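A single protein chain has been omitted from the complex, and every remaining protein chain is retained in its original position.
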Amino acid sequence: MALTKKRLLELYCDMVSIRKFEEAVENYSKNGTIPGFIHLSIGQEAAQAGVVGALKKTDYKFPDHRGHGAICLCGTEKKRVMAEIFGKVDGINGGRGGSMHINDLSCRNMGFNGIQGSTVVTALGTAFASTYKKTDAVTAVFMGDGTLGEGTCHESMNMAATWKLPIIYCLLNNQYAISTHYTESHPQKQLATWADGYEVPNEVVDGNDIEAVVEAVERAAERARKGEGPTLLEFMTYRWQGHFSGDPAAYRPDGELEAWQQKCPINRSRKQLMEIHGCSGAELDELDARADAEIAEAVQFALDSPWPDPKNALKHVYATVQVEDWK
Amino acid sequence: MALTKKRLLELYCDMVSIRKFEEAVENYSKNGTIPGFIHLSIGQEAAQAGVVGALKKTDYKFPDHRGHGAICLCGTEKKRVMAEIFGKVDGINGGRGGSMHINDLSCRNMGFNGIQGSTVVTALGTAFASTYKKTDAVTAVFMGDGTLGEGTCHESMNMAATWKLPIIYCLLNNQYAISTHYTESHPQKQLATWADGYEVPNEVVDGNDIEAVVEAVERAAERARKGEGPTLLEFMTYRWQGHFSGDPAAYRPDGELEAWQQKCPINRSRKQLMEIHGCSGAELDELDARADAEIAEAVQFALDSPWPDPKNALKHVYATVQVEDWK
Amino acid sequence: MARKLSYAKAINEALHQEMEHDPSVFILGEDVARMGGDFGITQGIWHKWPDRARDTALSESAIIGLSVGSAVCGLRPVAELMFADFVTVCYDQLVNNAAKIHFMYGGEASCPIVVRAVTGSGIRCAYHHSQSIEPWLMNIPGLIIVAPATPYEAKGMLISAIRNNDPVVFLEHKLLYNRKGEVPVEPYEIELFKAEIERKGDDITIVATMRMLDLAHAAAKELENEGVGVEIIDPRTLFPLDKRTIIESVAKTGRLVVVQEGPKVMGFGAEIGAMVSEEIFEYLRAPIKRVTSLDVPIAFSPELEDYVNPTMDHVLAACRSVMSF
Partner (left out) sequence: MARKLSYAKAINEALHQEMEHDPSVFILGEDVARMGGDFGITQGIWHKWPDRARDTALSESAIIGLSVGSAVCGLRPVAELMFADFVTVCYDQLVNNAAKIHFMYGGEASCPIVVRAVTGSGIRCAYHHSQSIEPWLMNIPGLIIVAPATPYEAKGMLISAIRNNDPVVFLEHKLLYNRKGEVPVEPYEIELFKAEIERKGDDITIVATMRMLDLAHAAAKELENEGVGVEIIDPRTLFPLDKRTIIESVAKTGRLVVVQEGPKVMGFGAEIGAMVSEEIFEYLRAPIKRVTSLDVPIAFSPELEDYVNPTMDHVLAACRSVMSF
């Protein structure tokens, strides 16, 4: 059940668009326009595009701190995501959250929470709501190899497995948590097998192979929708940049990055599109150019958007109480 | 490698002494002499006596909230444990802790912490200290089936497995966490298999068979001392009383208690002593009577001990600061 | 409204009525369903609504995380934490998740959860089951902390808390569960951010909550004989605080005594004392006074536990000292 040409082309565009988005963010972060720190997902596009691409619009998605790509694909307008990252008033959350906190309920992008492992338990709630309301919505929660160290992962997996909640744990194993290799902080050879302890189905997936990602997620989603409970998918992948934009990543052995760059998920799909599906290089270049244009527009939007009114800092603290402004 | 008669006799005495201790506590709790609430371990004597009995004096033991038996066997004088439970000044912690918090560093009884799952991570520290100081001390931490729900269990197991720390997780599966059967809150058929997810050796042990308990702990301790890391042992057992003394335990199906009472660990060893080792009933009765006398003495000591001076409430808050008494 | 109910039963009734009233309400927690709660507060709910009452594992972070996630989807979970001391194991979920949801979503989503927890000391269960955790949550914008003192308040404020769209930590004092009082049969709401003036008086304002109100009332009676008029205010919602009611009272009496269970340092008496000193200093005729527990963990032995907590005599002494200042 290989992907159709049409589907693969769409996913290719999604991946390219993530790459371009991240490259733009990197530029504007490095030149100081974007405040704060930024986690980039260059190299991990297939895992993001594949997971979101295999799910329905009505499914709940919890991207993680390295999740600009997944966020955009949920359906939030890219330019409003970009403006959020720039801290501008037209950001989807008015500049309140920035890179790490981009929530958009309208497209079921349930956002990230700067505390690693937190969304892993919040995901129980959206999944529980699906069973409570008897809808078929599945919840997909992204988590890193490092994040698996948090106690919340256990509480979540234990409860989801016991209650057979419709959750897909999308573990993006990009080898490192900041500087710590996953084999230094976890006892398993493959993290997926951790789920064996809960009798939860799990798979190790080539996270740079968009087809493999989509198919694994489709299988997991089907199980979840049938009421058979959670699945853990470990997507093996790699982040090309350091932990945050600017991290020199001196902890990586020589040649490791280059070896992974050979496995670039975008090149891989490009090759497939050309070799198997007969696309021409020019055709694909044009798609790339379109993505460029779209991102350029998003950046311009973010640059043009004004800073938020400082008084906005006092809005939305409570739904039912207005906070005092004594300034 | 069955236990010698001598060893089995000792363990028999340990179990009897736990039983008598708990019965006395129950009486004085029910008649209102002992303040607060009490968790009794009647029915679970073999798991307590077997674990402590298989370890060295220098090993660190973390009994749990249902752990009077393990505490006494660590070596703290029974009468001072009893006085602690009565809230008296001669209690091992001066009446500060009561039934749930009985610490005695001098015999490496590391006590319990009223927050379930807390000692499971503290145990990492005593085990780490053993490796840091290059001693052969092993750490045994008791935990219930319910306690396995806490996130700390994951953080502890993950770290212990990665660093190969000398810990024995002694999971006393007495079927219930308060009213909740373990199959309702956990996905595994046997909780021991949870450790598979960490590639940690684990065993399901008949927790009412003192020989099986001792042997399993000896195996685990040997592994730990050899630097091979943690083990999880699931001791299948049952608490005859409710969750706390006074809980009618209406959640238990008819006949369940009676079936487990048939498997009384003390009767079982008694039978073995008589049938295999040729002990006479009278001989064993006398040992029982000695335990009775010892407990009666402990109770008397606790009754006679005065209440603590109220001002003691201000002592030992800090090692380095004296707290203000404005009263 | 002659019917009397215990504080425990009043809470139970509120839960039943809200389950009835709104199908998006459900309960979850350890032993809350089949057994009806460790303190018996959720009794009968699982029998009527088996699909809407869930016994969980000992997983407090999961309990709150699940509550938050489901609340964003429009449900109204009422989670039980059992002992309030256990907020420590799910503190992150309250502080960084529940409290910030509305803000994180820029107002697009809200987090209507209620977390019920049994607070306070007095039943000899030592330092891990006796803490007054209120202050640990009162520096967290986005949270609401409710502390009812009577069966009437318990029912009405729980109903309000469940209907409110922000996360509410609903504290129940273990020593109040058997307290009886008049409670209307029908459901009713009590406005959340409104302090109650429990007693009128012109000379001293006592602010107290939950069990400490007993000490305040006893002291007030005693002082009445001495010709001193005590006004007693129960904030009921500790955070956000109804500052105005307290300020108006102290502006009148010129004297403030806060009676509070839990350590003095950084207890909520600090906030109330500082707030009054800051905002209406010119009306103060005497120093503010805090009558609190000692700054120690709560020990087990009755002799020790009782020594730690404030008594009526301490309240009287504080009142006399501000009167004679």
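Chains: A, B and C, in written order; residue numbering restarts at 1 for each.
As a convention for this text, a contact is a pair of C-beta atoms (placed from the backbone, for glycine too) under 8 Å apart; a residue touches a chain by one contact, two chains touch by 3 or more.
If you're wondering where the values come from, they're calculated on a predicted model, not measured in any experiment.
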{"item": "Touch partners, limited to displayed chains, of the chain removed from view", "value": "A, B, C"}
{"item": "Contact with the hidden chain (one of A:4, A:106 or A:179)", "value": "A:179"}
{"item": "Residue touching the undisplayed chain, where the options are B:123, B:148, B:249 or B:284", "value": "B:123"}
{"item": "Residue, one of C:84, C:259 or C:296, that touches the chain absent here", "value": "C:296"}
{"item": "Which residue of C:37, C:267 or C:310 touches the chain not shown here", "value": "C:267"}
{"item": "Touch with the omitted chain, as defined above, among C:128, C:179 or C:211", "value": "C:128"}
{"item": "Missing-chain contacts mapped onto chain A", "value": "35-37, 87-88, 91, 94-98, 100-101, 113-117, 146-152, 177-180, 184-186, 250-251, 307-314, 317, 323-327"}
{"item": "Residues in chain B touching the chain absent from view", "value": "60, 92-94, 96-97, 101, 103-106, 110-111, 113-115, 118, 120-130, 132-133, 151-152, 155-156, 158-159, 162, 315-321, 323"}
{"item": "For chain C, residues in touch with the removed chain", "value": "85, 88-89, 91-92, 95-96, 99-100, 103-104, 127-128, 135-136, 138-142, 239-241, 262-263, 265-282, 284, 286-290, 295-297, 299, 325"}
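Here is the rule we go by: only the chains that are shown with their structure count from here on.
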{"item": "Chain nearest the global centroid, as defined over all protein CA atoms shown", "value": "C"}
{"item": "Chain whose Cα centroid lies at the greatest distance from that of chain A", "value": "B"}
{"item": "Distance between chain centroids, defined by C-alpha means - chain B, chain C (Å)", "value": "36"}
{"item": "Chain A-chain C separation of Cα centroids, rounded to whole Å", "value": "40"}
{"item": "Interface hub residues of chain A, defined as touching at least two other chains", "value": "151-152, 155, 158, 162"}
{"item": "Junction residues of chain C - those touching two or more other chains", "value": "56-57, 59, 61-62"}
